[in-house]
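Below, a portion of the complex is reproduced, with chain positions unchanged.
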Amino acid sequence: MRKILLQVDSDLQPSVFDAITALDSVDCVMLRHGAVTPENVTALVHGCMFTRSPQNLRDTAIFIGGSSVEEAEKVLKKVTETLWAPLNVSVMFDPNGCNTTSAAAVYNMASVCALSGKKAAILSGTGPVGQRAAGLLLKLGASVTITSRNIDKAKSASDAIGRRFGKSPECAVMRGDEDIPPILDGAVAALCCGAAGVQLISEKLWREHPTLRVVADVNAVPPLGVEGSDMLWQAHETDGKIVYGAIGIGGLKMKIHRLAISRLFEEKGLILDTEAIYDLAGEAAK
Amino acid sequence: MRKILLQVDSDLQPSVFDAITALDSVDCVMLRHGAVTPENVTALVHGCMFTRSPQNLRDTAIFIGGSSVEEAEKVLKKVTETLWAPLNVSVMFDPNGCNTTSAAAVYNMASVCALSGKKAAILSGTGPVGQRAAGLLLKLGASVTITSRNIDKAKSASDAIGRRFGKSPECAVMRGDEDIPPILDGAVAALCCGAAGVQLISEKLWREHPTLRVVADVNAVPPLGVEGSDMLWQAHETDGKIVYGAIGIGGLKMKIHRLAISRLFEEKGLILDTEAIYDLAGEAAK
């Protein structure tokens, strides 16, 4: 019985990135669907549920992706509502790489710096990667602050994190370098989750910071989020800081993504979302 | 040379059910197309015809599906008009499972009850499954009545069956249990083809019926078409009746579907529509 991975993607063109990564992870046949909505996904999920015996459904799985995390979350909700045991299949949720990226960033930071009971900040942390990284850092026992140019946006993201992960981060407004000192006061870790091509922190500020131990950036489009860093840096040590660039994080991200895909076919009924994907980081990093 | 199955589906999202069933039937590569119309299918069929030698076209086949049987019939018409020997390929037609479902239901009924020269009724029998089941029962020599809430709809379906299968069933109006006694008077078989979640016959009526020998139902969404039955029943004997539920029929339906797909690659130029698919039921049931 062949392994089959149903790719459901909200974009008109289903992600080629996700398809190739899946094909490189497991010897599977892909059934690729773009323009998937909560309305039309039910029939696709039924097609998975009603074609194989409960035992053989271990060889069928679903990957939910797409550039809009918000749309993908609606699709995930519908997919999990539609599946029921024993006719359920495993599902991985990673639209725009938000789960694998946040897992790789947080795992990398935690691997070089004890974070439990310590202060961490996520600059520009209201997007999908920032929110998930905040949730993971909170679960690791860190005290977390997320920033935004707009305090309402930060509060709304903090509330969403609270609903999803059980704890909420602090909020702070950050419009430029001058707002950073109080935010990073006493912090050991800073993760930059800004938009592509937006610098978030000046070189002088992070290099000379008295307590920061690890700095990471998920922006791979110059100018980078961390001025004076290199997107290839992977645990690069400089001025007493350990720095990760976007491509430095990307290596682990890809390993986590591939491992998660292979897990889909090892156990039936998994829902691989943020925490479950993070739990794979240690094995992926080996 | 790899086996290639072109899936043409009128729905925006081509059926995952049909794709997985095909992949579980034959080691083939699927070329899956949704939003297929009589207008755009010609180029797809030409793509099958003009890429391989006549001899090698045995390894190329077409599956026509989709949730609308009416749209699929227009596509089938265009596909068969486009193909010509020796550049023809085999085609299977099973939109919404109408052919495999009606074949499984009728074969199951006929396997437990001689139907030639006997009376059979198809309750709510104007849809794609009901019409095909009527055609098959007529070919088996049964005297068939189809029912509808609306006599004009029944007559129109009966005419369509006559044009397609050469014989027309009787028509009857059935709005509720009270209309059933004359319809089932002397009948040995009743097949319920109602919409999902619509009860068609009361438990008292079928259990106490003096001549009924077999009752079948293709509705898998409670309330079932046959009150007091179980969708899992497969030749379940009770009160002297043999009863089939939707999932009980579904087992044979899947076997017929898989066998039909594998036949596509054994002989060139087949058109597997209602009768040809029914002819596979005996082998599939073994």
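When the chains are written out, they are named A and B in that same order, and each has its own residue count from 1.
Note that in this section a contact is a pair of C-beta atoms (placed from the backbone, for glycine too) under 8 Å apart; a residue touches a chain by one contact, two chains touch by 3 or more.
These numbers come from a predicted model, not from an experiment.
S.K.: Hey, this file places 2 copies; any idea how many the whole complex holds?
M.R.: The complex in this structure file totals 3 copies.
One rule holds for everything that comes next: only the chains that are shown with their structure count from here on.
S.K.: Suppose each chain is reduced to the average of its Cα coordinates; what separation in Å results between chain A and chain B?
M.R.: Centre separation, chain A to chain B: 46 Å.
S.K.: Chain B touches which residues of chain A in the complex?
M.R.: The touching residues are 1-2, 4, 6, 29, 31, 33, 35-36, 40, 43-44, 46-48, 50-52, 60.
S.K.: Which part of chain B faces chain A closely enough to touch in the complex?
M.R.: The contact residues of chain B facing chain A are 11-13, 15-21, 23-24, 30, 32, 67, 250, 254.
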